[in-house]
Structures are given as structure tokens and as C-alpha cells.
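A single protein chain has been removed from this complex, and every other one stays in its place.
We call the chains A, B, C, D and E, going by the order they appear; numbering starts again at 1 in every chain.
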Amino acid sequence: DRKLFSATHDEIVNGLTTDVYFLRTLDILNELELADAEVIAEIFPRKPGIFVGLEEVLALLEGKNLEIDAISEGESFVEKDTVIRIKGKYSDFAIFETTILGMLASSSGWATAAREIKEACGDKFFLCFGARHVHPAVAPVMERAAVIGGAGGASCILAALLSGIKPSGTVPHSAMLIAGDTLTISQKYDEIASPDHNRIVLVDTFKDEVEEAIRVAKALDGKLYGIRLDTPSERGGVTAGLVKEMRAKLDLEGFKEVKIFVSGGLYPDKIKLLSEAGADSFGVGSYISAASPIDMTMDIKMVNGKAVAKRGRIPGMVDNPKLKRIRNFK
Amino acid sequence: DRKLFSATHDEIVNGLTTDVYFLRTLDILNELELADAEVIAEIFPRKPGIFVGLEEVLALLEGKNLEIDAISEGESFVEKDTVIRIKGKYSDFAIFETTILGMLASSSGWATAAREIKEACGDKFFLCFGARHVHPAVAPVMERAAVIGGAGGASCILAALLSGIKPSGTVPHSAMLIAGDTLTISQKYDEIASPDHNRIVLVDTFKDEVEEAIRVAKALDGKLYGIRLDTPSERGGVTAGLVKEMRAKLDLEGFKEVKIFVSGGLYPDKIKLLSEAGADSFGVGSYISAASPIDMTMDIKMVNGKAVAKRGRIPGMVDNPKLKRIRNFK
Amino acid sequence: DRKLFSATHDEIVNGLTTDVYFLRTLDILNELELADAEVIAEIFPRKPGIFVGLEEVLALLEGKNLEIDAISEGESFVEKDTVIRIKGKYSDFAIFETTILGMLASSSGWATAAREIKEACGDKFFLCFGARHVHPAVAPVMERAAVIGGAGGASCILAALLSGIKPSGTVPHSAMLIAGDTLTISQKYDEIASPDHNRIVLVDTFKDEVEEAIRVAKALDGKLYGIRLDTPSERGGVTAGLVKEMRAKLDLEGFKEVKIFVSGGLYPDKIKLLSEAGADSFGVGSYISAASPIDMTMDIKMVNGKAVAKRGRIPGMVDNPKLKRIRNFK
Amino acid sequence: DRKLFSATHDEIVNGLTTDVYFLRTLDILNELELADAEVIAEIFPRKPGIFVGLEEVLALLEGKNLEIDAISEGESFVEKDTVIRIKGKYSDFAIFETTILGMLASSSGWATAAREIKEACGDKFFLCFGARHVHPAVAPVMERAAVIGGAGGASCILAALLSGIKPSGTVPHSAMLIAGDTLTISQKYDEIASPDHNRIVLVDTFKDEVEEAIRVAKALDGKLYGIRLDTPSERGGVTAGLVKEMRAKLDLEGFKEVKIFVSGGLYPDKIKLLSEAGADSFGVGSYISAASPIDMTMDIKMVNGKAVAKRGRIPGMVDNPKLKRIRNFK
Amino acid sequence: DRKLFSATHDEIVNGLTTDVYFLRTLDILNELELADAEVIAEIFPRKPGIFVGLEEVLALLEGKNLEIDAISEGESFVEKDTVIRIKGKYSDFAIFETTILGMLASSSGWATAAREIKEACGDKFFLCFGARHVHPAVAPVMERAAVIGGAGGASCILAALLSGIKPSGTVPHSAMLIAGDTLTISQKYDEIASPDHNRIVLVDTFKDEVEEAIRVAKALDGKLYGIRLDTPSERGGVTAGLVKEMRAKLDLEGFKEVKIFVSGGLYPDKIKLLSEAGADSFGVGSYISAASPIDMTMDIKMVNGKAVAKRGRIPGMVDNPKLKRIRNFK
Partner (left out) sequence: DRKLFSATHDEIVNGLTTDVYFLRTLDILNELELADAEVIAEIFPRKPGIFVGLEEVLALLEGKNLEIDAISEGESFVEKDTVIRIKGKYSDFAIFETTILGMLASSSGWATAAREIKEACGDKFFLCFGARHVHPAVAPVMERAAVIGGAGGASCILAALLSGIKPSGTVPHSAMLIAGDTLTISQKYDEIASPDHNRIVLVDTFKDEVEEAIRVAKALDGKLYGIRLDTPSERGGVTAGLVKEMRAKLDLEGFKEVKIFVSGGLYPDKIKLLSEAGADSFGVGSYISAASPIDMTMDIKMVNGKAVAKRGRIPGMVDNPKLKRIRNFK
């Protein structure tokens, strides 16, 4: 008996996550001998963004005899662009409408936010830290979308696996709290990590961030790759002033090569500010995880060769030069 | 080989959706012989809302020897309220931090939006229509949360199953478009539906909504339960004026018992307006599906009986009278 | 005995619409032997606009021995520009101050609004529909001003006559309501109209606008010149989406030559939007009829050759290169 | 041949100010034998206000066999209130739709603004000075509406006549400018005015207002009723400070009974301010003359006993308890 | 020869800080034999506030034969209240107008700001720290005004002396910087301070504020009276979160009696916030020092028994029940 409420892959592929009315629709159309009408359906978004989700949609429709055109994952779209066109018997994909639109909406929403972060970072690296803010069933979906949008890394193990990258992140506050001192943890971490691993230590748990950073840098004696600033909002958060001061004081102590990694409620404008102040890389969580899905709509545009449309819509296909033929009729 | 990117139940339960650094943390703490320290951790939200997600959290921690206190699903919380307190060996739940927080954040976010809708609806019924706007893996999670928040029904099959209710919804525009006339579909639908089923017909596909509603009402001859208005934004959306006019003209034609169900971009204030104008029930999609997760934080508050806290936080437990003991040490 | 309260031409010409204090003023000045002083008076506006009303002013002053300079009807002015300069005996025009200023204020206000509409329409035609929003005594004055401001037509019979154009407009909703069907009216209209008359039919009375337009177009079989969209605000008004859809669906049915005429609460920015969506011409009512009068002031600037001014004003004439001599002393 | 563009009473009564399409409508309905259908039409406003214009409407419909209900002139209405209901043969009033609506729209707009002024004045008197800001043909219509709205007097001769009051106002700046001194004019004015006339003198033409007021008060030796302040905007307009100072200095010189009358760009909030400072009465021009017409709509609600309505409107009559039977069928 | 530009007491008393035109005025009036006219002059403020400066004004006018009424130092006034009334020969005080008004304007401005701070502090103590933001010549004037407004202490030596209180303040950052450690300074300070002195130590110079506070508290072993938080804006300033955390962690370490004193850009609303979070007292600088002077005006209201006033003002005295006779004619 069931313990988690997320849908399994089998449930998804078997149509259990669809809206119930599509089953009723097929019943009615069957009675009318219309369920196998040849239709062309187009999917379009309600606002601009970055397209992600196609791989899952194709997996879902695998084995159906459908002709599919689509734009590529990672490409940008504007409102009402055709992003996918499906041609075939209506009964072959009708019940997947809900599922397909949901796959595209969530992934494209996350990828779009990640792309905005990437634009603020410029050449600098950012890591997606948002797994803790979304249901675990979609954490890897989100982080894969973030990587397509521009994230250089992901902290969720499964996400990194799916994106073909090594998962990354730093030892959290809880380790420091249990050990009672940042240095104890740092030294043990250094001791057990492989030589080529980039040692990054979180320095805001107990002491002044700058004091702690210099203490750790001295203890690791040249092996410290970077420090992470994650000052909590109760203490004013990470400020541009703190980043500048950290850089100056690390330099003054001879640790010019130690990088500064920042995290904590970051959004594009704050990233620009901290980047100018000297931050080297960024950890971004809720800006990506809280991004709204980009709602998608599927419209039937042709029925047995005839252009159709409901009120409010234009009958017939809407061309988009970015569309590429993905799959032909078998 | 893998086709969908969402995590399976096994992957979640085995910790594959956690942030990688928790593994490293345990390695270090093990080396320091601190991994089994007895800790008390508390989870608190970053803004007010409705609490949902506990059932999944308990399933995840099943079999661990932990003492757990929590508030109930459906209860309200404010910023920084303790919503879950976990006591036990750190190694017994450390790697689930990411997973637990994500379960709570997503479900509580959706439930909170559903509660706002419920408050706007008053005694009237609303249906959650948002499955098409989120990844199918979490569509049932979302609709279950919406039902706890106040939704009277859900359109996603699996969600309805998990919530123990019958899935509902109306035949979509695509059926009308394939058949070419709303009446053809309505009559066949009436013919095949069981006698006790509530026949609701979508009336904005081809004709003026009022004209179509009267046409369908006459054709179904007393068996029409309600009509659904879903006028697209390109046509000005559903207005209070349209609802009033529909009611008046249905009444004039003798169809006083036919209900008016509305949908399309609804949010609390619009629901209030349409409700006053005479709408009987509502379908709500993106207001719920696009609700931001309510970010949750887990803080270690006691280590081996000693109150601790990182900078910015208060050491020791934060009491909350709503907490109930859920599970004792075995 | 009197039934209407508007002033007749005789009452206006005889000074009955003037402010009573001008009579008292002349009495006093007569007693002081100053009523026949030679004065120069200048009229200036309080804000920028388009100048209309001169023709009536000249008619009013006909037969008086005055020298008059003025800018032309249809020309633009800015605040404090001299628009009319009158030289002569004060007693020859004193009592007409109120009347003259009122003629200019109303007409210039309406013409200015019409010019703003014209600028939004570009090369497209617009009709002034505002007669129903102003007292019938000035409806022709308003529509004449609108034509000078840029309107291509007027619906008020007398206004069209005075502007030397054919009055235009479409059969109203009341005709459809009495007949009970748009088609009945359209066909009879087509039957009785002269062959060269442009048949334009209002299509939002009973049915979906697009459905009705195609029905009428088919019935008139090539003789339909255009359709008029006037969707009421209760139904969301005329939207850009409706205009686009109407164009697309008319084209698809082979009625590419049928024009789209729109009306209903139009203002410059909405006209631009609907024009881009494909509207061919416009009917504008309250934007013009509700335009505020542009208040005018008459100042005595010279008395018997001496520059004078009250406090707050500069003594002597204010030159304006746009002034042209209209009338010389006889 | 025509000199003024305003419509004469005959032109109005003969339907020349109507929209041309009503003639075409009657032609078509005649051909369909529907022109004499018995209809009920209702008129309603688009925003709240004070109802004026009924007298003219009744004059226009004199001699027609119609049943008419209406609210009274001077009564208030809110949006969509039925203000007039007409029952009879459509052909008997069809062509007057434009004319009737225009009469009501203009007069009700002006009366509504006057009522707002009245509410700011409280028990104090105000005079409508707006004749110079509207076309002379409607100046008496406006001032009559202002009197119904609350004005205590009117400056336009014909308006005063129609409202059954004596026209009022003060000698203007031009008289002072021609004479060169306010005192010369004041003394002659005093000399020729009848003993019971209230002598009010404008005191801001040449000198400091307070100095001039005292000079005039002394010269008229007890016969000065009041002074008028009309300081131009170039000099800061009439301020509360000036009114207070005027009152104090008149009192100090022993002229406690001399009233203070103010004018110049007054609007409700400024009137309240000046009234508290000691002003006794007010002259109001453009606030009334520039008031937007209150657009009215006429809808056919019954045709031969059957409730009808176009899309967006509710079929059948809308009751209003303020309606009174004005005229029965003959 | 002169090194500083501030006026000495002698220069002030001898009229050298007055506006030069008063000398010329007396020359002219002397020639006209009007310099010794008996006048009544009144001083009134331009906005509401707290009255301070009277003591200096009385010192300045010492020895002149004048009758003086005034409200008391520390009392509140509103705009245009008479705060001082002077009766006597004009030549006896004419040249002091500038000086008197300046004394009142500056002191009342500062006292008014201090009163606003006092209202935010409630029963808690605040210290005026603003000496460093104003010219040293007026630092004692400002701090005396602040004490009258509600400050419990002042840091400027001379100000404390003049206010009859002990000067207070804490050892500044520079001492810590020179010694290189907060503890070195704290211990020496404790060693040399008298036993009854309240030891307050600034804890944000080098280390985390909480860590440093506990370190100092332990070292002073019960003798620490309080700590001062003055976190710089570059580090987010003093936040409510920091105050709460400081209180909790001091308490946890057994230092419940150690007070928390905060400073740094404080203003009324921030004081309320920090006070609720647990701050015990406050140091306020620029909110007081940057307060605008409250401009004062002196008007001649009576000349030889006759009420006078310039344009814009009311002749004669303006009574104020708060006025008390301070000095009689000798």
C-alpha cells in the first residue's frame, strides 16, 4: 500500500495523471466514430521563456504513430509561439494532453528562471540549490531544467546523474553545529576528501565571517579552494560590503587565490551587485524553485484536413521557423 | 534505461533526491565519531500558510527510531512556527533533510493557495483544474494538497483516488472541435452517461454562450445539470455581466435549475465578483498550481542535550502549542 | 410659449446669452462718456489645442465697424497664443464677450479631441458618433468641429449638411431587436438601399459576432461592404483578439473584401491597438463629446492708444505670426 | 442663408439633429411591417448623478401617443437606474433617440457638477459664471441645470429668465481698464444703480486687493454690499490667507458688514477652504461648464409584449421606485 | 588674530551676528525720529515643535527696558503660535532680531527631534551622540536642547556641564584598533574605572558581536554593565534579529543582567523595532543633529498703540494662553 503521493513512471505512462474528462471524451467520440479522426494539435505558451520538457514528452508518446515537430530544449520562445505540433489519430494522444502540458510547464518555468540567473552571472558559475524547496519527485526534473537554463552544477544527487555532471555543494551548518567548531569539520573534511576535490568551507556558522575564513585558510594551508558566505537574513544577509571586505582581508593575509562563493536568497540584481563586489560564484535556490510554471495550451488546429478553432482562436496552423521534424509517421 | 526524469518512490526513500553534501557530512561526522550524536531538529516556515506534507514525511522516516512532534495537516502556521520537531540520532535522518523540506514546501504552498480560493468561494464548490500546469509526477500531490486546503473536487484521476473522491471535470473544447458542434457532443454525452451523473456542458466553443446554453438545455430536456463558461481572454474572459445575463436568460427560458460553472484564470477577487453575479461553482487552475512553495528550514537546536544555534538564530527549542506527539522512540 | 431651453439664433445675435453685467458696464461707461473708447482686445486660450469657432464669431460681429485679426479654423495654438484680436469702439462688441468666448471654447475643445483621434487612426477613416451625448442644439456644432479636427464623417443629419458631407452610420441594435434576427434586417436593408450605398451591418446583437458576420456575408452574397463590431462592455467590449479572429475567419470563408468597422468607448490608444489587429475604420462618440471646452479669455490690451493691463497681465499687444487680417474697418 | 451652426428649435423638433441611421431603420422596419410594433424602451445612465433634461424631452414628444414614466428633475440616480420608460409605437419616437439622450446627458452632467459645488458651499450662495465657456446656444440650458443642481443665481440673461430668477454678476475688469481706476467705476455704478441693488465691486484690477477694498468702502460710505476677489493665477490666485486678511482689515476699518465674494477656478475643495477662511459667496465657472455629459443609453426592453435584449443586457423592464407616471396614452 | 570662525559671546551680545540692514534701519528711523516708537513684536514658528532657546534670548536682552512674555522651554507649539511677545522701544531690540530668531530656530529644531526619539523610546534611556555632526561652537547648544527634548545623557563634555549631568559614552572603535583586541581594552578599562562606573563595552570591532560580548562578559566576571552594538551599515547595521540573538545567548551563558545598548543611524521607527527585540538603551546622533532649524518670524504687531501688519498678515496681537509674563518694564 501506497506511502508517497507522487505518481510513478508507470502511472504517468499509463495516463493516470491525466484529467478524467479525456477518458469521457474518447468514449463519446468513439460512439460518434470520431475518435480516430486525423487531427493536428499545436502547443503554445502563455508567456516568453526557455523551452524544456521535450525529452519527457517524446518518451511519453513513444510507440504511437504520430508525426511530431518541436523546437529544441534550451531554445527561447515568446507568447503564442508554436512549440510542439502533433499530427495523428486523436485517440493516440488525447489522454496525454494534461501530462504533456504539465511536463512542459514546470520544466520551462524553472529553466527560464535559471536563464535569468545565468544572464546576471555572466561568465561566473552558479549552482542550483533549490532541491529543498520542491517535492523530491520533481527535484531532479527541476535541476535538469536549471542546468539546461545555465546552472553549472546541481546539489541533488539524482539531478546531477541525469544531467551527466558531478553533484556539488558544501558541508552544511548542521555539521558545524554538531562538531561545535568550523575548524574541526574543515580539517577532517580536508583530510578525507580526494586531492583533486575543491575544498569550499562555509564560514558564517559561529564567528565573524572574515575571522573564520582566515582561520580556516591558515589551517588548510594552501588547500582551501574557497569559502562560502551564507549570512542569515537575521544578520543582514550577505552584503556587497562584506564581500569587498572579505576579499581585501583575505588578500592582505596572503590568500589571494581563495575564492568567494555566496548564497542565500539570491536574485539577478543582487547577483550583479555581489559579483561587482568580488564574489566568484553563486548558489541559487528559491529564485529557481519558486518560478511559476509557464502555462501551455494545446489547441486542435486541423480535423481531417479542415482548419478549425474555437471562439477566440485563429483556425489553422501557426508556423514557427524554429520547429524541427522530430518524428515521422511510421 | 530511464525515460522520465522524476524520482521514483524508491529513489526518494533511498535518499537519491537529497543534496550530495549530506553524504559528505555524514562521512566527516563519522570520522569524528559524532554522526550518532543525539540531536533535536526543528522545521519552521518562512511565511504564513496551511500545513500539508506530513503524511509523506512520516512515510519517509518509517522504521527509524525517532521521536516526532508535528502540527496537523490542514492547520495554519505563521512565520517561524515550529511545524515539526525530530529527536534522535543525527545519522538516522540527516540525509532526508532536503527531501523532507521539499515535501512540506510544495504541498503547503499549494494548500495555502487553495485555502485562499476557498475563502473567496464561501459555501460554494470549487474544483482544482491545475494538473495541466505542473509536472505529472506531482499533479496528484498538488491536488491532494488542494483538497486539504478546501477544493471540493479534482480532475486528475490519480489525485482523486488518493483523496478518496470521484474525479470530476467537463468534456473539453477538443471534443466539440472534432465533432464540429456542441450539440452533437452534448447529446451523445447525455446518452452514454449514467443517470445519476451531473451533466455539465461547456458552452463557449462556437456560439454565443447564452444562445448555446439555451440550445443545449432544450436538447437535453431537463437533464442538463449545468453549463460551464470558459470564455477565452481573447474574447474578454468570463465577465460578471455575462454571468448575470446567462442567469436571466436561462430563467426566462424556464431553465432556472441549470447551474452556472465558471473557469479561466480565476483568482479570489474575481471569484467573489462572479459569485455575486450568480455563478454557482468554480474551476481553478493556475492560481493553485503557480503558488510558490513555502520554503521551510530545518535547524539543529540541541546536540546531546545542549542548546545550540548558528549565528542569527536562537539556541534551544521553540515551543508551539499546536505540536502533537506523532511518534515515540521505539 | 417656449418649449426648449436652448437659445435661438436671434437670441444669440441679440445678446441675450451674454452675461448681464456687460449691460451694466455699458451703462456706467456711457455715463462716463467712455463707452466709445477705441480699444484693442485680444483673445487667448488657457491650454493648447485646435482652433474652431471663428466662422460663428464673424457672423456674430457682422455689420460692426471692427478690425479683426485671427488664426484660421483648424490651426493649432498653444497656451496664451493670441487667437483673435479685435480693434474698434468698445460699445460695438462689449456685450458679445461671453458669446464669442463660448463659441470658441466649445468648438475648439471638440476639434482638439477629434484631432487626437485622427492621429491615432493614421490614414484610416473615423466617424463622429457623439451626437447622442450632447444637447441637440450643439450636436451640429460639435460634429462640424470634429470634421475640422479630422473626422471623415458624421452621423447627425444637420451636422453632415453643415459640413457638406453625406451623413453616415449603421442600422442600430433596436432594429434587430424589433425584427428578432439580424439577417431579416440585413436582407431588407440590402434590398432597399441604392446599389452604390456601402452596406455595413452591426453583428453583435444576438449571436457570436463571427458567426453572425459570416451568416450575413453569405446572405448578402458579395454585396456586404463591412461589418460593425460594437460588443458591449458587459461582454468585455471589442478586443484586439476579436478583431484578429474576425479577420481570419472572414478570410477563411472567402470574404477577404469585407471591412471591419469598430465602435464602443474608443479612445486613441485603443484605436491604435485595434487598428494593428486589423480594424478598417472607427466610430467615436464620447471621447469627442466629453472633451472639455478650452477656456478662452478676452483682455483689453489698448485703450485709446495706451497699453493697459490688469494686475497679473502684461500691458500691450501680444504678437502671433499666425494671425491674419480678416476684416478691415469699413 | 445660415450664419450660426447651432440647431434651431424647429430643426430639433423636426428630427434634424438625429443620427441619420434612424431614418433608414424606419424605412426597413416599414418594409417589414414592424415600424408600428408596440415597444417599451428604457433609458439609463452610465454613472451616478442628478437628473435634468426631462422638461425638454417631454416638449419634444408632445403630441405623440406615448405612455411615459420618469424620475423628477433634480433627483439623484445611480449607474443603470431606469430614469425614463417610454411605451408606444416604435415609429412614434424612434427618430428622437439621439435627441432625447443628448438633452439628458448634457443637462444631467452640468447639474451633477453644480450639486457637488452646492455640497461644498453648505448654506452659502454660489453663482454660475460658466456661460463664457460653452456655446451660447446651450448657455441657458447649462445655467438652468446649474440652478436645479443648487446654484443660487446665473449671470446669463436668458438663463436667468428661463430659471425665473434675476440675472446677477459684477462689473468686469474691462470696465476698470477703460476707466483707468476702480473708484471711478464704483462711484458711477453706485450713482446709477437702484437703491435696493446689492453693490458688489471687483477689487483686484489695479491695486492691492485689501487697499482697494477699503478705498471703495470708504467712497461708497455704507452702500457697498460686498467686494469680489478674483486674483489671477499669475498672482497666485485667491488664497485662504488673502480672504482672512481682507476680513480682518475690513473689520478693523469698521466695514464688518461688507461681504466677500470670491471667484476664479473654484472647485469643491477650494470652496471649503475659502469658506472656512471667511468667504461669503462664490462664483463658479469651469467646474460646471467643463463637466462631462453623463452618457445615457436607450434599450428596447419589450417588443409586442415579449421581453427582449441584445447580448450583454438583461431582457425585460428594470424597475425603479422613483419612477412616476408622467403621461398616459391618450 | 582669528583662528576660528564661530562668533564669541561678546560678538553675539554686541550685535555683530545680526543682519547689517538693521543698523541701516535704525539710522533711517532715527532721522525720521521714529526709532524710539513703542512697538509690540511677536515671534511665531513656521511649523510645530518643542520650544527651546528662551534662556539665551533673555540673556541677550538683559538690561534692556522691555516687557517680555513667552512660553516655557520644553513646551510644545504649533504653526503660528505666538511664542515670545516683546514690548518696548524699537531701538532697544531691533538689532537683535536676527540673533533671537537664530537662537530659537536651532534649539527648537534639535529639541523637536529629540522629543520624537523620546516618544519612540518610551521609558527607556537614550543618549545624544550627535556632537560629531555639528560645529563645536553649537555642540553644547544642541545637546542641551536634546536634554530638554528628552535625552537622558550627552557625550559632549561641555554640554553635560551646561545641562548639569555627567557626560557619558563608550570607548570608541579607535581604542580597540590601536590595542588590536577588544579584551585588552575592556580589561584595562575595568581596572581603571571607579567601582560605581557603568562599564559598557563596544563589541562589534573585530569579532562576531555575540561571541565578543560573551568573551568580555566572562573576562569582566560580573562587572560588565552592558554591551554596545554599533554594527556598520556595510555589515547590514544592527538588526532586530541580532538584538534578539544577543539577548538569548547572553542569557544562556548566565549574563541575564548585562544590558544591550544600540547605536548607528537610529530613527524613531527603528528604535521601536529594536526596543521590542530587547534593546535596553539607545545612542542617537544624526537624527537629532541633522534636524532642520524651525524657522521663526518676528512681526511688528503694534506701533504706538496702533495695530499694524504688512500684506499677508493680520494686524494686532495674537493671543496664546501658554504665554507667561517673564519680565516687566523696570
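Structural remarks
Everything that follows uses one rule, which is that contacts are C-beta pairs under 8 Å (C-beta built on N, C-alpha and C of every residue); 3 or more make two chains touch, one makes a residue touch a chain.
Since this is a predicted model, take the numbers as computed values, not measurements.
Note that the absent chain touches A, C, D, E when the full complex is taken as a whole.
Contact with the omitted chain, checked across E:T82, E:T239, E:S289 or E:N320, is made by E:S289.
Remark: the omitted chain is touched by one listed residue; of A:L16, A:I71, A:I178 or A:V210 this is A:V210.
Although one chain is hidden here, its contacts on chain D can still be listed: residues 206-208, 211, 231-237, 239, 241-242, 244-245.
Counting over the whole complex, chain A has residues 208, 210, 241-242, 244-245, 248-249, 252 touching the chain that is not drawn.
Interface residues of chain E with the unshown chain, by the touch rule above, are 2-9, 11-13, 15-25, 27-29, 31-32, 34, 37, 39, 41, 55-56, 59-60, 62, 90, 94, 97-99, 101-103, 105-107, 129, 131-141, 144, 155-162, 167-180, 184-185, 188-189, 191-193, 204-207, 231-235, 285-286, 289-290, 292-293, 295-296, 298, 300, 303, 308-313.
Note that only the chains that are shown with their structure count from here on.
Interface matching across A-E, B-D or B-C places the copy of D-E, with more than half of contact pairs shared by residue number, at B-D.
In whole angstrom, the spacing between the mean C-alpha positions of chain C and chain E is 65.
Chain A and chain C, compared by their mean Cα positions, are separated by 59 Å. Within chain B, the positions touching two or more other chains are listed as 206-208, 231-235, 241-242, 244-245, 309, 311-313. Chains that are in contact with each other form these pairs: A-B, A-C, A-E, B-C, B-D, B-E, C-D, D-E.
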